[in-house]
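Right, I'll just put the structure down here and ask away after.
With one protein chain held back, the other chains of the complex are shown just where they sit.
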Amino acid sequence: MNTTVPTATARRRSIEQGLSTLLRGLGRVSPPGLLGLIYLFIYAPLLILMLFSFNAQGNLAWWEGFSLRWYEELLSYEPLWKSLKISLIVTGVSVLISTVIGTLTAYALYRWRFWGKHLFESVLYLPMYIPEVVLGISLLVFFIFWKIPRGILTMILAHVAFTIPLVVLVVLARMQRIDWTLEEAAMDLGADELTTLRRVTLPLLFPGIMAAAFLAFPWSFNDFVITYFVTSPGNAPLPVLTYNLILGRKSGGMGMINALGTLMTVATLLMPLLAVLLLRARRFSLPGRRRSQS
Amino acid sequence: MPEAPAPSLLSRRFMNVFRRSLLSLLWKHPGVKTGVTLSPVIFWLGLFVVAPMLIVLYYSFLTRGPHGVLLPTPTLENYQDVFVVENLRTGELQPNWAYLNAFSRSLLLAFSTTAICLLLGYPVAYWIALYGGKYKNLWIGLFILPFWTSYLVRIFAWMFLLRDPSGFINQVLIQAGIIDENRPIQFLYNTTGVLIGMVYTYLPFAVIPLYAALERLDRSLLEAAFDLGAKPWQRLWRVTIPLTRGGILSGSVLVFVPSVGEYLIPNLMGGNNVNMIGNIVANKFLRDQDWAYGSALSIGLIVLVMILLWVYFKISRSEQVFERRI
Partner (left out) sequence: MNAPQEVPSVQLIDVTKRFGGAAAVDRVSLSIRKGEFFSFLGPSGCGKTTTLRMIGGLETPDSGNIYINGERVNDLPPYERDVSTVFQRLALFPHLTVAENLAFGLKIQRQSPRVIRDKVAQILELVHLPGLENRYPDQLSGGQQQRVALARSLVLEPAVLLLDEPLSALDRKLRKEMQIELRRIQREVGITFIYVTHDQKEAISMSDRMAIMKDGKLVQVGAPQEIFERPRTAFVADFMGALNLFSGELIEKRGRHYLKTKSGLVIHVPNPQEPLCTNGPQLLALRPEAIEIYPKNQDPPRQNCFVGKVLNRSYLGEALEFEVLLNGIEHVKVYAHGRSMATRIAIDEEVLVRWDPESACLLHEE
């Protein structure tokens, strides 16, 4: 009895010590080490894809020499341009509409109490948590049910529906940082509701609205699943075209997707940079620093 | 000299009167204001989210006729078929393993994805939040950035790495002489491939809430733990993790909910060998033209997600009480 207890304790202690040495060791090497591995996990696939878009051999992931032939093939591929046009139309129109509707909704949600607010909120965020396939299929069934021909219009209808919740969330986040006394101050100084909206509320919300649009843009542009179900074969936006290329047995398809992926990735990575530059260009000193007196 | 007011002035005056009366109406009846503001969203979501789902719900109760025709006789058969199927030879009812397997596979894959995402995401969020210094935002931005690129391109990038034998990893291993050219490792078109794809896709969904929770964490609590003699791993287990429960919980839900209804990743990286519920739903509609059955499955998937969210909200409410207390 007397001898087992110390050994058990000793064993536990040695395990603890081992664990803590391990963790301390990990802690020391980790920031460059483990963190690097995870960043590698994130970036490597895209970097390799970009690298091999310049490979002479399209289907093989082994370097066979530098070539721009996939870019040439891709850019001369007629359907690409049509798809790009469709994608830009659908996304542009949808983001515009959903930004307007989402901002109005966020405003009502943040500023007013109304009957059925809880129910309304749970329906509002439905598109965010209903599985995309289900939403896509429901819309497909809906459009067939009403005999609405699928195409650009149906894509826009669907894209607006699933980008609204995102816009609402982003704009609401911005609203939480605004000093709403400013609205009262404007009315107090003689501005009616519409003038207050135009002169005070919108300028203050502007960065949030822009951020919402910038987030909604790739959300809509890159959406595949819902889009796939609500479009017709003749109206394939870029993601659907990519999907068809991936599945298709088109010769040299792989190389073309590598090239397309590279171009799209570069374009996406440039977007936030552009956004930052745009927002820097105008001065918006916002009341983040303002004293928060209750 | 008196002059008739120009028409533009007249109409402007009229507009002013109109605007005044409109605004005073709104001022006295705030409900009208709310209604006007919310009508576009109610219209849009009602028509293009709620109504389609109601139609699917309606279809799920219809009787299947021959050649995919739907008969307007209400039935619960479609729902029953999700669970049991009639044995064609004996006429006995037996569990419908094809679909029950898809359900359990979906749950299992979603669960594994969530666990791996948390395990990978926590250290990342931890280091960025605590040791990121002034470059915190840059680090977290770099982490999230690739996820703004196309979903399809990212999946394709992984397929390019994983394919056999022409994929990048297999090629490297073959050229290095580690594996035989004729016996490449199969990563794709099995559960491993799907899991890799899902972890890669949903990792930021875990990292963002974890990072937010760790950022909020009061550093002095960690110092206090050290001060009271806690060893690093004790501190992690007893202080840091319990205090970031909220972030862990939201991260789990944000990964689990979309994973369980995933369609594209098993479709492309599973190659029909790893069907999840989403794939079966799509197949029922697109391939088999079996709308009633597909609708019942869709409703089943929605209910599954709703239950998960309901549990989440129950827990997070008590969690909020906890967070307010600390």
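Here the chain labels run A and B in written order, and each chain numbers its own residues starting at 1.
As a convention for this text, contacts are C-beta pairs under 8 Å (C-beta built on N, C-alpha and C of every residue); 3 or more make two chains touch, one makes a residue touch a chain.
This is a predicted model, so every value here is computed, not measured.
*Asks:* Quick one: say which of A:Ala108, A:Ala161 or A:Ala186 touches the chain that got left out.
*Replies:* A:Ala186
*Asks:* For the chain left out of this view, which of A:Val171, A:Val200, A:Val240 or A:Ala259 touches it?
*Replies:* For the chain that is not drawn, the touching residue is A:Val200.
*Asks:* Tell me, which residues in chain A touch the chain that this view leaves out?
*Replies:* 179, 181-182, 184-193, 195, 199-200, 203-204, 283-287, 289-291, 293
In the analysis below, only the chains that are shown with their structure count from here on.
*Asks:* Just how far, in Å, is the C-alpha centre of chain B from the one of chain A?
*Replies:* One centre to the other, that is 12 Å.
*Asks:* Would you pull the chain A residues touching chain B in the complex into a rising list?
*Replies:* Those in contact with chain B are residues 16, 19-20, 23-24, 27, 30-31, 34-35, 38-39, 41-46, 48-49, 52, 59-62, 100-102, 104-105, 107-108, 112, 114, 120, 123-124, 126-127, 129-135, 137-142, 145, 157-158, 160-161, 164, 192-194, 218, 221-225, 238-239, 242-243, 246-247, 254, 257-258, 260-261, 264-265, 268-269, 271-272.
*Asks:* List the residues on chain B that touch chain A in their complex, please.
*Replies:* Those in contact with chain A are residues 19-20, 23, 26-27, 30-31, 33-34, 37-38, 40-42, 44-45, 48-53, 55-56, 59, 120, 123-124, 127, 131, 141-143, 145-146, 148-154, 156-161, 163, 166-168, 170-171, 175, 200, 203, 231-233, 236, 257-258, 260-264, 268, 278-279, 281-282, 285, 291, 294-295, 298, 301-302, 305, 309.
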